[in-house]
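A single protein chain has been removed from this complex, and every other one stays in its place.
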Amino acid sequence: MAIGPIPVGNAGPLLDVRNLVKHFPGRRRGLFGAPSAIRAVDDVGFTLSRGETLGVVGESGSGKTTLARTLLRLHPATSGQAFFDGEDILTADPAALKRLRRRMQVVFQDPYLAFNPRFTIGETIAEAWRIHFDALPRSQWAKRIGELLEQVGLRADYAGRHPHEFSGGQRQRVGIARALALEPDLVICDEPVSALDVSVQAQVVNLLVDIQKMRKLSLIFVAHDLAVVRHISTRVAVMYLGKIVEIGPTDAVFERANHPYTQALLSAVPVPDPRGREQRRRIVLQGDPPNPASPPSGCRFRTRCWKAQDICAREEPALLDRRGTGTLSRCLFPEAGPTTRLPHGQLTRGQE
Amino acid sequence: MTKPSVLEIDNLQVSFRTSGGRVAALNGVSFAVGQNEVLAVLGESGSGKSVTAASVMGLIAQPPGSIDGGQIRFGGVNLLALDADDHRRMCGKRVSLIFQDALSALNPVYPVGWQIAEVFAIHGMADRASAVRHAVELMEAVGIPAAAERAGQYPHQFSGGMCQRIMIAMAIALKPELIIADEPTTALDVTIQAQIVELLKETHAQSGASIMLITHDLGLVAEMADRVVVMYAGRVVEDSDVYRFFAEPLHPYAMGLLASQPRIDRGAGALQPIPGAPPNPLALPSGCAFRPPCPRATLRCAEQTPALRKLASGRAVACHFADEQAL
Partner (left out) sequence: MTAGIRDVNAFDDLPPVRPAPTLAAMLARDPLAVGACLWLLVVATALLAGQTFLADDAVRINLVARNLAPFQFDANWLNWLGTDSLGRSLVARLSAGAGTALAIAFAAVGASLILGTGLGLVAGYFGGFAGNLILRIADMILGFPTLLLALVVLYIFGPNIFNLIVVLAVTRVPAYIRVTNAEVIEIRERLFVDAARALGAGHARIVFAHILPIVAPTLLTLASLNLAMVMLIEAGLSFLGLGIQPPSISWGLMVAQGRSHLAQAWWLTCMPGLAIMLTTMAFNLIANWYRIAGDPQQRWRLAGSEASK
């Protein structure tokens, strides 16, 4: 695989992640044993174009949040590269990193913890310009704070309020305003709506979609809620135990899933429509995901997979486009036919 | 609705004292759980669905809470007329509870088998040895592999899904007439949720107990429930069988909720959120609490709180303007 940075300019992808690995030190085995590494993210690679929204889905322990935090360099990567417009985020020196962060922002999951309780929301937003002092002259701060608040559907005169005065959905809007303050090219959203009620969640999702379109932002949208991801993403990556097991255009992944795990995940999501539920067949995976400190050999999904054969234990499948549909998957026995539910919720294929 | 009901809640009113003043959590909640029925109580945070469940179980701490009126009839007895001990004794045997966070609902310092056996011991149902044997049987019944060995393990050695199975084992141990499941799948991953839903369905089919499913998850309601009670700002706004509810919700809030739900079986397309912020329980609007974001609201909604009206079809709705279309 070519390692050199890709050419700068609008031609290449905005973000090019290659072989990203993040291990956390695990528990030491015995008094003298070497500590086992928890392979939270293991050999992850993808690209993200300008204006594209990549959804990253997975269950707890899949490494999706670690991936987001590693890309933001909130903790160091173990190895790999992540080129943002040709510059490697993971090895950038402090000055370069600060430059990169100006173009790469984040919205966190928990709107109650993501704000300094002592700052007003105006101060919270202005912190971006305080850090990047050449971003906006101080005389324009107040005006710009008002504009940003209005853009996310809050009143400009709320700037003097503290976070505890707002509801969860409103705080998440402030979080989006903060992320937009530096006019970034990329916003990484780590479970931005999973702490919110359904009716409020829809407001925040719509807001993200609108802002993404208006500003031609690239979004990485990390979530466990597949329905939200389907709604917002142009491409989807499915993670299992630190690996991307399937990545491709949203509709292709949701309607013609290659990987058995993706199928199981999709079929597990309850559809808010009771019609035909007695006939509906779903793939119910047995057991729990294995411990990420000692993942299975070969294919990591084989311990819960109903198609697993001997070769799956020996050989780790590469991430390849196995059916020419533009969807890459890590499975030696990918599904051939469509796997989605029919409009009334029946699953065309299911577990026997 | 011809079945007799096991639980009837009638005009229940509960309030809490807070730093901001007295807050009404339930403003006259009425519904019934039929025999062998799965009733979903659907609502978002602050709707009062969990307070309702806690009231049935006698788990409202007084103070700061106070039950200001109404009745909860179970087995012909008004639970609210009993003192706290009798209430809990009555419930412990015949009503059981499944919590959202199973790991913290289990005691970390006792083996799980011991904890299940303890359920029998508390009610004097069995001697220690047979209680332990029962416990292992129950663990097998809820699909815990190698139950005999695992009975000696502690809660932290089980995954979230397994803890929820243990909770379910404890809930069905005494063959209750009613199981209250408070967000039983919310804390779990999707594939584990599917396992637990299957288990709950099996449990329901085999035990014949009624289930009161407290949830915010429309998908779970569609998957499991026979009937759904929608709560908003401490009131029941709709009470309907599940098929007609999803096909034709009657209350504007229920319509809004369904329209704002992203769906995995549909592609992109704008979600239609309910505008505005959720109701502030400290400052509810006059009349109908859903009036501010409601597209149908008129002056009448501000002046007169709509009562829960029974319609010809057996459904009920608390809206002046809701009516069934010919279906």
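For reference, chains read A and B in written order, and residue numbers begin at 1 within each chain.
Here is the rule we use: a contact is a pair of C-beta atoms (placed from the backbone, for glycine too) under 8 Å apart; a residue touches a chain by one contact, two chains touch by 3 or more.
Computed from a predicted model, the values in this text were never measured in an experiment.
For the options A:R50, A:H162 or A:R323, the residue in contact with the chain missing from this view is A:H162.
Checked against the full complex, the one of A:L72, A:L90, A:I220 or A:A268 touching the unshown chain is A:L72.
If you put the hidden chain back, the residue from A:H23, A:R39, A:R178 or A:R256 that touches it is A:R178. Residues of chain A in contact with the chain left out of this view: 69, 72, 74, 94, 97-98, 101-102, 105-106, 108, 110, 113-118, 120, 127-128, 130-132, 147, 150-155, 157-158, 160-162, 164-166, 170, 173, 178, 182, 203, 206-207, 210-211, 213-214.
FYI, only the chains that are shown with their structure count from here on.
Across the complex, chain B is touched by residues 59-60, 167, 169-170, 197-203, 205-206, 209, 224-228, 230-232, 250-251, 254, 264-275, 277, 282, 284-289, 340-341, 343, 345 of chain A.
Within the complex, the chain B residues that touch chain A are 44-45, 145, 159, 161-162, 189-195, 197-198, 216-223, 225, 242-243, 246-247, 256-258, 260-275, 277-278.
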